[in-house]
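This structure is in structure tokens; I'll ask about it shortly.
The complex appears here without one of its protein chains, the remainder shown in place.
The block that comes next holds subunit A.
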Amino acid sequence: MSMQRPMVEVRGARKSFGAAEVLKGIDLSVDRGQIVAVIGPSGSGKSTLLRSINHLEALDSGEVWLDGMQVNQPLHGQAFERHINKVRQQMGMVFQHFNLFPHLTVLDNITMGPVILKGMSKSEAHALAHGLLSKVGLADKIDAYPSRLSGGQKQRVAIARALAMQPKVMLFDEATSALDPELVDEVNAVMKKLAAEHMTMLIVTHEMRFAGEVADRVLFMDGGVVVEEGPPSEMFRAPQKERTRTFLKKYLSA
């Protein structure tokens, strides 16, 4: 396992917004089929790290690699556009606020990528969408508009939309933070299903319990650095660093 090339690799990632340095040299490696959860307080840089992996944030320095291909290649203009569009087709991203397209039905939200970007036929894409919606438990919503769905349903559609591109890795950016508490479990259940299928996943989350259940490895970030990382059993039961202990105490007691 450790001998093979990692699916996602970040080396020496640095990023500043104005005077604030939010990533101070992050290294991260996710193996094929591995599930890594990133936890940490607000402003720790965990979302920026995740967003930099598919280049929604451009790093100031450092490298991002996906399955042996550099994501932030030093290309310019149209050449970089073409490159990044190809790379992003291989990564699924799930956002805190879903970002479903409100003017399109659930079906069109899901099939738009495969049809336009991969030239898939409409009927093939329809079958794909139906299969994915069944997987997330929303086959009956295929013709609905996003406005008719609950937050949990929207996020499950957003996951189906990302999966429709058959990505090599799924990136979750606080996928359940905007949901009412009673809707969190249905989204977590879908993510667990993906975990059981050995989808490679990088999950930024505030939910310690879920991270403990689903992740192979947990990273604790604070102040733009990875403070500590390890399997959830060690991280949650016996954290080594004081900062990790303080953070977890606050969260687990809440």
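One rule holds for everything that comes next: a contact is a pair of C-beta atoms (placed from the backbone, for glycine too) under 8 Å apart; a residue touches a chain by one contact, two chains touch by 3 or more; residues count from 1.
The rule we apply is simple: contacts and distances are computed from a predicted model.
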Hidden subunit of the complex - UniProt protein name among "Ion-translocating oxidoreductase complex subunit C", "Fe-S cluster assembly ATPase SufC", "Polar amino acid transport system permease protein" or "Acyl carrier protein": "Polar amino acid transport system permease protein"
Candidate in contact with the missing chain, chosen from A:M120, A:A139 or A:M165: A:M165
Residues belonging to subunit A that touch the chain removed from view: 54, 56, 81, 85-89, 91, 93, 95, 97, 99-104, 112-113, 116-117, 145, 147, 158, 161-162, 165
